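With one protein chain withheld, the remaining protein chains of the complex are depicted in position.
The letters A, B and C name the chains in turn, as written, and every chain counts its residues from 1.
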Amino acid sequence: MIQVTLIQIDNYGPWTVTPGPRAEPDLQTLQSRLYGDLEREFGAHGAIVFFNRFDNLIAISNGMDYDDHLLIQQSIRNRYPITISMGVGTADTAYEAQKIATKMIQNGGGAQSANRCEVLNIDSLADDDNSLVQIAHIDINDITNTLTDIETAFDTSIKVYEVLLALMDELAKIGGMCFFIGGDNYMAPTNGISKDQLREALKVVDKKTGVTLKAGIGVAKQAGRAADLADIGLEDIRAELVDDSVLLFNDLDEY
Amino acid sequence: MIQVTLIQIDNYGPWTVTPGPRAEPDLQTLQSRLYGDLEREFGAHGAIVFFNRFDNLIAISNGMDYDDHLLIQQSIRNRYPITISMGVGTADTAYEAQKIATKMIQNGGGAQSANRCEVLNIDSLADDDNSLVQIAHIDINDITNTLTDIETAFDTSIKVYEVLLALMDELAKIGGMCFFIGGDNYMAPTNGISKDQLREALKVVDKKTGVTLKAGIGVAKQAGRAADLADIGLEDIRAELVDDSVLLFNDLDEY
Amino acid sequence: MIQVTLIQIDNYGPWTVTPGPRAEPDLQTLQSRLYGDLEREFGAHGAIVFFNRFDNLIAISNGMDYDDHLLIQQSIRNRYPITISMGVGTADTAYEAQKIATKMIQNGGGAQSANRCEVLNIDSLADDDNSLVQIAHIDINDITNTLTDIETAFDTSIKVYEVLLALMDELAKIGGMCFFIGGDNYMAPTNGISKDQLREALKVVDKKTGVTLKAGIGVAKQAGRAADLADIGLEDIRAELVDDSVLLFNDLDEY
Partner (left out) sequence: MIQVTLIQIDNYGPWTVTPGPRAEPDLQTLQSRLYGDLEREFGAHGAIVFFNRFDNLIAISNGMDYDDHLLIQQSIRNRYPITISMGVGTADTAYEAQKIATKMIQNGGGAQSANRCEVLNIDSLADDDNSLVQIAHIDINDITNTLTDIETAFDTSIKVYEVLLALMDELAKIGGMCFFIGGDNYMAPTNGISKDQLREALKVVDKKTGVTLKAGIGVAKQAGRAADLADIGLEDIRAELVDDSVLLFNDLDEY
């Protein structure tokens, strides 16, 4: 089971324009700092946070319980001018888990409701026995030579976001999620998706966008360790230790 | 003339996997902190930075000269395990300016060259007389009620990134750039693009993606002030003070 | 038993002046960010860090083991231009524990040795059965009206640091430590020091410096909780719920 936490800034839209619009560099700083801080807080427990839309962040939080979440929620209140609500869900696929997590937050009130504040709704938690996180680290083959060093910066960006959108679309279809993590890198929680399915999805995106993708996949009890294993897989493909576009390492005997 | 600074982490890809892959939560924190810090440094001079791809950031830097850039470059070296290179260009459109800025960096060496370190190449600077920044702040009408509060978090994200990609495509065609700034918000440097052209581009994206977009546009000598004006425009449209999907405010007599 | 971690930046002095002296605002930023980050990392495990001398920080780390420390050490390496070494010791008093922790680091090499890097030496860890942290939160009675609002800022600071030094001296004599935590606040790990001893120490400092001190004291298995209890004690004294300059709350039955 994968455990997903959806983190949503309470009533953020209205706050950004009250009393008048707040300076954009300040908001960008606020958002990036919040993201960095949440990454540290969740990371300290072996979890990972993706910035997603910055006002709605998504964490793979296996191994974290109610108190762990509460401590983070209070810490944000003590250091930021805004507060956060959180919903937690678990399921066999990442897509299902985020659906439940979203519902948990929505049950607490609307994203722009002035009344909703610091909701922390947990549908269920993965326990140590059934905890399992599968994460794929995907990147574009040789982007430096084919794009970064020859195209304009913005054209490279268009291509990178085109690939992102295609990956989001393809993976959502088979129960996954996908997030941009900088450069030409994407990270995809993919519980329940087989190597064959993932290889196929990458090929569809390759064809649609004209790049060549590869993916290391990691399976572990927690997201941080799964990402580490995925990184090693990706490195082995880069080093041509295998002749495949996907490579999976797992920590779990029973897998 | 709009002045664009392209900021690129030196040899970042190789560093992230040396000696072995570095933990992803650490890299995400590093990237978000670097973005936040650059936003403060450029913001202190009235400029704005967009995270773009995190390892390649794009700033609208009108009003900043060689020494301002150098101080930032040195400061990053003193506080981060990585260094940055910068290229600066000016042009009549944002797209052209980033093209020149990219060239300036590429002239200094490849993004994954171990030899390139702290390049600071300036093609030209906007001077006070000809400095002009036009920025559009674009958002999706009523996303909270149509998406955030009813769809799953990830489905909302797919839509938001679909709109982003369509905006990047449409605006690049007419000399603009476009960046995601969180939530359902996009910021687009659009020097040389008329209100009619922008209204038309938004309509194309509306049709392609099924949302309804609106845009406040600001014109000023510097990016920070232009963004402030764009925010006010967007608020006026939201408040239905005008019956149009675009509204422009400008600071400059001669405009 | 109280568990103390001494955190020392490796070879920091030489680094600050290589190749030439680095800009002081950059170093101040680096140090404050490192402190803030370590506070988050240790805080996520219920511990507390004191900035002490910024290049030598002291944490009360009960509840944290080797792996917890290692993850933090690696995270700093991945996000900062410097690395850190750590020594851990446990004892019946805070002073003794820091003495052992210091020895653990010194065994690894000198603070300005170019060869020492990322030492992590643990003499012993407090286990759940014998873990106990006593922390006093000390402040100056009514400093706002007697100093801040009537004296110059720097004269107030002289008084605050005079009190700090007197507290450090008095508490070290009886096995404690004391740290400045901002404003007119001090936090003192005081395992093994009785209420009577602490009341007496405060009186000595009062007499020497001309202020009046009070202290809430907390006892718990971890530093974060002990500090929370100390805060409540301090608030109760402020609210005149007790007629004493010290008030202790404890979480532990066996205490």
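In this section, a contact is a pair of C-beta atoms (placed from the backbone, for glycine too) under 8 Å apart; a residue touches a chain by one contact, two chains touch by 3 or more.
What you see is a predicted model, and the numbers here were worked out from it, not measured in a lab.
Visitor: In the complete assembly, which of C:31, C:62 or C:90 touches the absent chain?
Guide: Spelled out, the listed residue whose C-beta touches the missing chain is C:31.
Visitor: Touching the absent chain: which residues on chain C qualify?
Guide: Interface residues of chain C facing the absent chain: 6, 12-13, 17, 20-21, 23-29, 31-33, 35-36, 39-40, 42-43, 48-49, 51-56, 58, 95, 98-99, 101-102, 106, 110-112, 137, 144-145, 148-158, 160-162, 164-165, 168-169, 172, 177, 181-184, 187, 224, 227-228, 231-232, 234-235.
Visitor: Could you please point out the chain B residues that touch the chain left off the display?
Guide: Answer for chain B: residues 37, 40-41, 43-45, 71, 75 touch the chain left out.
Visitor: Can you list, in ascending order, the chain A residues touching the missing chain?
Guide: 22-23, 25-27, 29-30, 33, 74-75, 77-81
Here is the rule we go by: only the chains that are shown with their structure count from here on.
Visitor: Quick check for you: compute each chain's CA centroid and the global CA centroid, then name the chain with the smallest gap between them.
Guide: Nearest to the common C-alpha centre lies chain A.
Visitor: In whole angstrom, how far does the Cα centroid of chain A sit from the Cα centroid of chain B?
Guide: 22
Visitor: When you check chain C against every other chain, which residues touch at least two of them?
Guide: Within chain C, the residues that touch at least two other chains are 75.
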